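Only a single protein chain was left out; the remaining protein chains are all shown in position.
Just so it is clear, A and B label the chains in written order, and each chain counts residues from 1 on its own.
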Amino acid sequence: MSEGEPEPSEGEFRDLASPAEIDLPQVHGSILREHREPAEGVGRVPLWFALLMLGLTLWGALYLANRSGGFRADVFNPVAAPVAVAEDPATLGQRVFMRNCMLCHQFDGRGVPGQYPPLAGSEWVLGEDGHNAQQIVAIVLHGGEGPFTVKGDVFSGAMAPWKALRDDEIAAVLTYVRSSWGNAAPPITAEFVARVREATKDRAEPWSEGELGDLAAPAAGGGQ
Amino acid sequence: MSRLPTLFFGILAVFATSWLGLVVYPYVQLGHLQPERSATTGALTPAPLTSSAVAGERVFAANGCVYCHSQQVRAAWLSTDIEKGWGPRQTVARDYLNERPSFLGTMRTGPDLSNIAVRQPNVRWHFEHLYEPGVVSPGSIMPSFRFLFVERPVGATPSPDAVAVRGPHKPRAGYEIVPTQDARDLVAYLLSLDRTQPLPEADGTNGTKRTDGPNAAKEAKP
Partner (left out) sequence: MNGGMPDAESRIERAEIDRSLRGPVLFFFSSGVAWLLVGSLLGLLAAWKMVFPGLLDSADWLTFGRVRPAHLNIVIYGWASAVGMGVGIWLMARLCRVALRHRALLVASGVVWNVGVAAGTVGILCGQSRSIEWLEFPGWATPILFLGYALVGAWGVIMFRYRRPGHVYVSQWYLLAAFLWFPWLYATANILLIWRPVAGSVVGAVNWWYGHNILGLWFTPIGLASAYYMIPKVLGRPVHSYYLAIIGFWALALFYSWNGMHHLIGGPFPAWMVSASVVASVMMFVPVIAVAINHHLTMRGHFHYLKWSPTLRFTVFGAMTYTAVSFQGSLMALPAVNNLTHFTDYTVGHAHLGLYGFFTMTMFGAMYYIVPRLVGWEWPSARMIRWHFWLAASGIALMFATLTLGGFVQGLELNDPQSAFMSSVAVAAPFRFVRGLAGFLLMAAHLVFAVLFVRMLLRRGERREEATLLARVEDSATARTEPRPPEGGGITAV
């Protein structure tokens, strides 16, 4: 702030002392203490930066040339790679389970009380207490409409039909279910699934518990 | 750089390159795609939506489902999406012809929905899940959409659509929870989300084998 100025009165701006002008704008102290408006210096562009620019431009040009699919509208991948994943048959069952079954039966097969039956320790899965493998293949193919009694509890949900899955997928997922979370029951084969599919091909409705109970144990081969 | 015309035209011209390159040209390339028609069955891919599903798109948009759920299956060279089971193939431009705008999404706070109709075709599951996602899907942080349902007195027999409630928001005695039209439309839309049908440009060969159709290869690639 300049010396020799009159003290500012309460609530007023500081006047700029210049006797030649009468209608001076009031200039606040904050403007008085400012530096000039900014300007640019003439520093040189560093060499390393110039080289970096050049290097990045070269990289960019190469990347664009190689990974643009000819700039065509129907080329969605920069590299031609087969979209079919080489699926490991050993994990097919787990993958089908995680894609389709897990939403209701949960990741560890414990189900949701009152709603979706557990698969872990389930007599239906294990083929115990009068249940057999044909029933679980049938329910996967055509769905089910509750109530169902599993492990002493009643479940009134509905299960969607999964007949769109392949025979080997259904066989794999049931085998997975039968051998996970403490379950130990024999595997199911794709041929068995095919036979059950053929035997029930006219089925249009989901099964009820009673109808499934009528399905007899299979005569020979492929799972029990 | 002191003159307005230089700056003005430079600013606009440089920006125009991206406007032309990322907006106009893609609109030319991709703005008029048509569904694929099967030579054998005549079915379209993607199949057209029912009017309920079209209304369901608006419910999907209004409630911001896209902020947690993506709808893209990325290719195998880039990601494990296919292995993870989000879909049997990557999704391509024509998979989104049913939506204006397409709900590609940028977050997977919740699962990808590209093929939810295939993973979960059960209508009742969807109503129950919208009503109380944390109960139907333990561990889920999806909020409840019970405002898409109404509680009304049970008639002579319960409605076939009545939601079986397990969690804390049960209906009062003598009442049932029934989906509104919005909920029905939303579920109709969700059950249209199926991108499992093959499309030629999604076969991973980068379109080099096609000789017909709207995206036919103009010249053979070496």
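Note that a contact is a pair of C-beta atoms (placed from the backbone, for glycine too) under 8 Å apart; a residue touches a chain by one contact, two chains touch by 3 or more.
Keep in mind the model is a prediction, meaning the values are calculated, not measured.
Visitor: In the complete complex, the chain left out here touches which of the visible ones?
Guide: A, B
Visitor: Extract the touching residues of chain B with respect to the undisplayed chain.
Guide: Contacting residues on chain B, toward the hidden partner: 1-2, 4, 7-8, 10-12, 14-15, 17-19, 21-23, 26-27, 29-33, 60-68, 70, 72, 74-75, 78-81, 83-85, 90-109, 111, 133-134, 137-148, 206.
Visitor: Of the residues in chain A, which ones touch the absent chain?
Guide: 1-2, 10, 13, 16, 18, 24-46, 49, 52-53, 56-57, 59-60, 63-64, 67-78, 91, 94-95, 98, 102, 107
Everything that follows uses one rule, which is that only the chains that are shown with their structure count from here on.
Visitor: Please work out the Cα centroid separation of chain A and chain B, and write it as a whole number of Å.
Guide: Centre separation, chain A to chain B: 13 Å.
Visitor: Quick one: in the complex, what on chain A touches chain B?
Guide: So the residues of chain A in touch with chain B come to 69-70, 72-77, 79-85, 95, 98-100, 103-104, 106, 112-115, 156-161, 164.
Visitor: Would you tell me which residues of chain B are touching chain A in their complex?
Guide: 29-30, 75-78, 82-83, 85, 89-90, 92-93, 118-122, 124-125, 128, 135-138, 164, 166, 200-208, 210, 215, 217-218, 221
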